[in-house]
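Heads up: the structure comes next, in structure tokens.
Only one protein chain is missing; all other protein chains are in place.
Read from first to last, the chains carry the letters A and B; within each, the first residue is number 1.
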Amino acid sequence: MNEKKNDDLPELPVASKLRPPVETGLWRTTKPVINGGKCIKCGTCWMYCPDRAVCRQEDREYTIEYAYCKGCGICAEECPVKAISMVAEV
Amino acid sequence: MRDDLVAAGGPLCPGCGAALALQYALNTLGKKTVLLTTPGCACMGTLTFDLQTLVRVPQIFTLFENPAAPATGVKAGLDRSGLEMNVLCFVGDGGTVDLGLGGVTGAAERGDPVIYICYDNEAYMNTGIQRSGATPYGAWTTTTPVGERMKGKGRFSKDMPMIMASSGAAYVATASVAYIDDYVEKIRRAEEVTIRNEGMAYIHVQAPCPTGWRFDTSETIKLARLAVKTGIWQLYEIYKGKRLLSWKPKERVPVSEYLKAQGRFRHLTDGQIDVIQSHVDEVWRRIDETL
Partner (left out) sequence: MSLRLMSGNDAVAHAVKACKVNLVSAMPITPVGPISERLAQFIADGELDAKFIEADGEHSVMSILTGACIAGCRTFTATCGAGLGFMNNPIFNVPVMRLPIVMAVGNRPLGLLDFLSDYSDSMSVRDSGWIQLYVEDNQEAVDTVIQAYKIAEDKRILLPVMMCFDGWYLSYLSEPVTIPTQEMVDDYLSPFRPDHLSLDPERYLAYGYQVNAESYNMEFRNKFSQAMERAKEVIVEVGKEYGRLTGRPHGLVEEFMTENAELILVMMGSMTGTAKQVVKEQRAKGIPVGLVKVRSFRPFPGDALMKAVENAGAIVVLDRCLSFGGNPPLFSEVASTLYSLVDRPMLIGAYAGIGGRDVTEERLGELISQALYAYEKNESINGRIWVGFNGGAKNRVI
């Protein structure tokens, strides 16, 4: 818990900085794994990820940022060639 | 990680439709946007409780029941100082259809050039899945529960896009998170309308909620698509007095496919499903007539 002295507080509650990212990847129980061989680089997974944990690299290669992926499974469900599988995590 | 206007590691549910709607709204409009949020799901994705923000745009967290009015004030102030910025209200269905109805339609009637996106998860989700004026007929919610005497919500929802169109909004559109390109295009048109000072732009985007609608988190997009394909969710724009359909299904999928895929409709009797199907048929009959 943040203990701030009264003097350090601004005159009104105003958020002035971005929160450092929280590792929401810890939430998941299954994780998406992209099969590079099957992937047709359509970008559907990237488009539909609600947490933007699918990243597009320069060569249109798609990777998962596992630190933030919550394991919802939308990418696997929407992939038109079923190149993503949801793998159980312990 | 995408370096965009929404910070990484937000607290919204896995599979949240509103999260998708928010990220495209902000990233399409860009950083010169003042974002107005209200208590609800989306604000959990834009603010924390310890003086830190989750979005890289100036933001005002306003009272639940009236987000459109401060937007009006902000726009007037920005105009006065010569600052060219978008003013975006990103509000849930509860705050728009129930609580904020007077304020939102008032802003439409006044022609305040603000962009108002209502993300419709069809209930007050953040407080625990209570019904709103946008909750569909038959849906289970904690305040329209299912038991011997009650079988979910007893009446259909308010037709908010039409209310906005009748209140003088310059541009009205419906959208779905399953059709992102269409949604983004509509956001761009909304922005143009407000830049040209034609009046208020209103977008009503359906944001399926796995937590409240009771379906697997992976099916958000699938259900949003089904909603459109059954005709339950119509995609259209209303501009300069004309309605333009964004898409007309050649043959509508029976509503039961959409309803049976969600826990909140599990209790529906065949009779109730028929009522819903007739309602959808009637809506489309009227659309066909006016076109």
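As a convention for this text, contacts are C-beta pairs under 8 Å (C-beta built on N, C-alpha and C of every residue); 3 or more make two chains touch, one makes a residue touch a chain.
A quick note: this is a predicted structure, and the numbers were derived from the prediction, not measured.
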Chains in view touching the one left out: A, B
Which residue of B:40, B:92, B:106 or B:199 touches the chain not shown here: B:106
Which of A:9, A:33 or A:87 contacts the chain that the document leaves out: A:9
Those residues of chain B which, in the complete complex, touch the missing chain: 31-34, 36, 46-47, 49-51, 53, 55-63, 65-66, 68-81, 83, 85, 102-103, 105-107, 109-110
Touch residues of chain A, complete complex, unshown partner: 1-4, 6, 9-16, 18
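Following the convention adopted for this analysis, only the chains that are shown with their structure count from here on.
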Rounded Å distance, chain A centre to chain B centre (Cα mean): 23
Chain B - residues contacting chain A, complex: 1-2, 4, 6-12, 14-17, 19-20, 23, 47-48, 50-54, 56, 59, 177, 180, 210, 216-222
Chain B-facing residues of chain A, complex: 2, 13-19, 21-24, 27-28, 47-48, 50-53, 55-56, 65, 67-68, 70-74, 76-78, 86
